[in-house]
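Here it is: the structure, laid out below.
One chain of protein is taken out of this complex; the other chains stay put.
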Amino acid sequence: MKKVLLTDCPDEKGLIAKITGLCYEHKLNIIKNDEFVDNINERFFMRTELQGDFTKVNFLEELKAQLPKDCNLGLIGQEKMRIVLLATKEAHCLGGVLLKYFENALNIEIVAVISNYQTLEPLAKGFNVPYHFISHQGLTREQHDEAVAKQIEAYKPDIIGLAKYMRILSSDFVKRFSGKIINIHHSFLPAFIGAKPYQQAYERGVKMIGATAHYVTDELDEGPIILQDVIHVTHDDDAESLARLGRDVEKTVFCKALQLASEHRLFVNGNKTVVFK
Amino acid sequence: MKKVLLTDCPDEKGLIAKITGLCYEHKLNIIKNDEFVDNINERFFMRTELQGDFTKVNFLEELKAQLPKDCNLGLIGQEKMRIVLLATKEAHCLGGVLLKYFENALNIEIVAVISNYQTLEPLAKGFNVPYHFISHQGLTREQHDEAVAKQIEAYKPDIIGLAKYMRILSSDFVKRFSGKIINIHHSFLPAFIGAKPYQQAYERGVKMIGATAHYVTDELDEGPIILQDVIHVTHDDDAESLARLGRDVEKTVFCKALQLASEHRLFVNGNKTVVFK
Amino acid sequence: MKKVLLTDCPDEKGLIAKITGLCYEHKLNIIKNDEFVDNINERFFMRTELQGDFTKVNFLEELKAQLPKDCNLGLIGQEKMRIVLLATKEAHCLGGVLLKYFENALNIEIVAVISNYQTLEPLAKGFNVPYHFISHQGLTREQHDEAVAKQIEAYKPDIIGLAKYMRILSSDFVKRFSGKIINIHHSFLPAFIGAKPYQQAYERGVKMIGATAHYVTDELDEGPIILQDVIHVTHDDDAESLARLGRDVEKTVFCKALQLASEHRLFVNGNKTVVFK
Partner (left out) sequence: MKKVLLTDCPDEKGLIAKITGLCYEHKLNIIKNDEFVDNINERFFMRTELQGDFTKVNFLEELKAQLPKDCNLGLIGQEKMRIVLLATKEAHCLGGVLLKYFENALNIEIVAVISNYQTLEPLAKGFNVPYHFISHQGLTREQHDEAVAKQIEAYKPDIIGLAKYMRILSSDFVKRFSGKIINIHHSFLPAFIGAKPYQQAYERGVKMIGATAHYVTDELDEGPIILQDVIHVTHDDDAESLARLGRDVEKTVFCKALQLASEHRLFVNGNKTVVFK
């Protein structure tokens, strides 16, 4: 039986020894171990892939007893992550994840797609995923967010993926799903924060464009960055072709970020992430 | 005999036909031809590698007569570009270009290095390049820039390369060498404009860092971008290691930008560049 | 009205002048022009995007009259390329193209999917594309290829895309669709030619893996290369994870190659390609 042990706690001496010592004691074999210490914030992060018999003893309780009280510990089995995807009209990020889901390439279960337009319904339906159309028309932001949030909660997802969901989320919404929302931003943050990043990129005459997957926090485009990538562009690319080229990067970065999440490789560390690839 | 014809003029119909027609008429063989039309600004750019006998007729004068009056035309032979490099204390960009010069890998002649410190004198001397130490101590920015400018002018360079020259240039200096100054900026512009970009990058928790080569204009970090590149970094990199990793990208991008310049592959188009690779 | 003029002929002086001169004469505006001369094989390639009125004169006939007799000339309008995709069991390349097709991101019309298995039928159906299951069981290679070829011909495609079609094609099949078959090979050719490239890559301990899109010729894995890309891997990747990572590169490279084809940016030049990006 395989599980992943996640440790996130204030740094102190002997943490690795204590944790791996207890694993050894309980005959839990360490398949793979990654650790990182943030020396500035004195914080310790470790991800440990374990194999063994977890049924006999309460390994996690024993571990908690040995570690500092304010440790965040997680022991996660092989069950798939449940994900709800929010989208608007653009198909590439939503379709990219749906295709990976069809390929069985991500450790996720896409439980629903929610959109403020009907445009992408055929795409979701083609992959046999429930699609909820919740129009924002005639609703305030708070009303619409509330309707979307209720639909999300009906599915009890582990992760909410914003697959080019082109709406600003209310502060309440973000808090309600704190630490669970992953967004794909269509620029190499912090360049071109805000609207129309490809138009901005064209006007500045950059020679590369990028995409950024990040956790969503209350401040727009300021959440902890998970992953970024870029591609080279030329003087020959206008705002439209930048957007077209950018969609490939967005799709790739978004899918990879969800994959990292689904394999429990992400920790949030203040306004940054720790990513154990 | 080989020459490069550079055409930069308002767009109108038939420009390629006129130019290549006259080449054909004068038995100038086109080895390679690159063109770009900026449709928004209605501007035409072309770089044409020609081979043939340029001695018999005044090809350039004839061409001027056939093209619109406000055409910028250049016909450039195989002579090496003369370059003066300005540096401060960091060796990597200066050394990178000096090494390429030693390898004979760039179509340039490094005629001098000027620095406000003596730190890099052994490096320049090791490559037999004159080194001028012009301290800024006790001088106003204008006085120092004037002293540096005079020394530069003594060498009549085609290009002034700022190889990590960590001083803000006065407006007069920039005008004096307008269109000739190429800088390497230690970030992926427009992200992290200004001082300490690696510290800024660390604090934002980005997963990539970059470098940007650009022409210097009066507005700091806002000149036309020539080339950019990035590398992936991780949570494990602090500001110091970001800077160390970044130096490799800076060196590579700076050398490539100078190479593009030396091969006459760059046009300035407003606040952008056209780069024929 | 927009068209693309494709010129592929033995090199001689004045070709650009003649072609662009005739365009000018007929008031065809050159939007974009790319040319390449293979000096070793003395061959000239040019791709010219034209805008204007093609109805009044027979531009192409006039052009043929002015150029050498053995010129290959094409004048192509905005109609979408018709493509048939062949696949076996793996979904990523097929799905990648279907998704782009759904997004309307490629200038193609996917007219059919043909497979020797039924595995991918739901995927094609989800995108409303006809799916033909032609089992190879009980058939010789020639018989199966004949059945597939007949089904292909019923659709009169411009391009046949092998989206991880895991069968070796008979010589007759390749000839029948000569110059029209584009394959994605799951390695950085010419490394790891043949079967199980990811197992080969794992055993050799490479630090990068790649994918190659190429035209199919009679010699296995030896056709003209269109596009290649790679990703970094580590000691931690086994043959299975190399394959998983590789699928992303395969998908991206395959989609880009079809896009290049659909925009008429590819020329075959002996056992190489000329690619005007």
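Letters A, B and C mark the chains in the order given here, with residues in each chain numbered from 1 onward.
Here is the rule we go by: a contact is a pair of C-beta atoms (placed from the backbone, for glycine too) under 8 Å apart; a residue touches a chain by one contact, two chains touch by 3 or more.
Owing to the predicted nature of the structure, the values given are computational and were not obtained by experimental measurement.
Asker: For the chain that is not shown, enumerate the shown chains it touches in the whole assembly.
Answerer: Within the full complex, the chain not displayed touches A, B, C.
Asker: From the listed residues C:Val4, C:Ile226 or C:Ala243, report the one that touches the chain absent from this view.
Answerer: C:Ile226
Asker: Out of A:Lys2, A:Lys32, A:Lys125 or A:Lys150, which touches the unshown chain?
Answerer: Residue touching the chain left out of view: A:Lys32.
Asker: Could you tell which one of C:Lys56, C:Lys69, C:Lys156 or C:His235 touches the chain left off the display?
Answerer: Counting the whole complex, the residue in contact with the absent chain is C:His235.
Asker: Mind pulling the chain B residues that touch the left-out chain?
Answerer: These residues of chain B touch the chain that is not shown: 32, 90-92, 95-96, 99, 102-103, 105, 123, 125-127, 236, 244, 247-248, 252.
Asker: Extract the touching residues of chain C with respect to the undisplayed chain.
Answerer: Residues touching the hidden chain, for chain C, are 36, 38-40, 188-192, 204-208, 210, 224-230, 234-236, 238, 269, 271-275.
Asker: In the full complex, which residues of chain A touch the absent chain?
Answerer: 13-14, 16-18, 20-21, 23-24, 27, 29-37
The rule is short, and it goes like this: only the chains that are shown with their structure count from here on.
Asker: Using just the Cα atoms, superpose chain B onto chain C and tell me the rotation angle to the nearest 5°.
Answerer: 180
Asker: If you average the CA atoms of chain B and of chain C, how many Å lie between those two points?
Answerer: That gives a centre separation of 37 Å.
Asker: By the touch rule stated above, which residues of chain B touch at least two different other chains?
Answerer: 36
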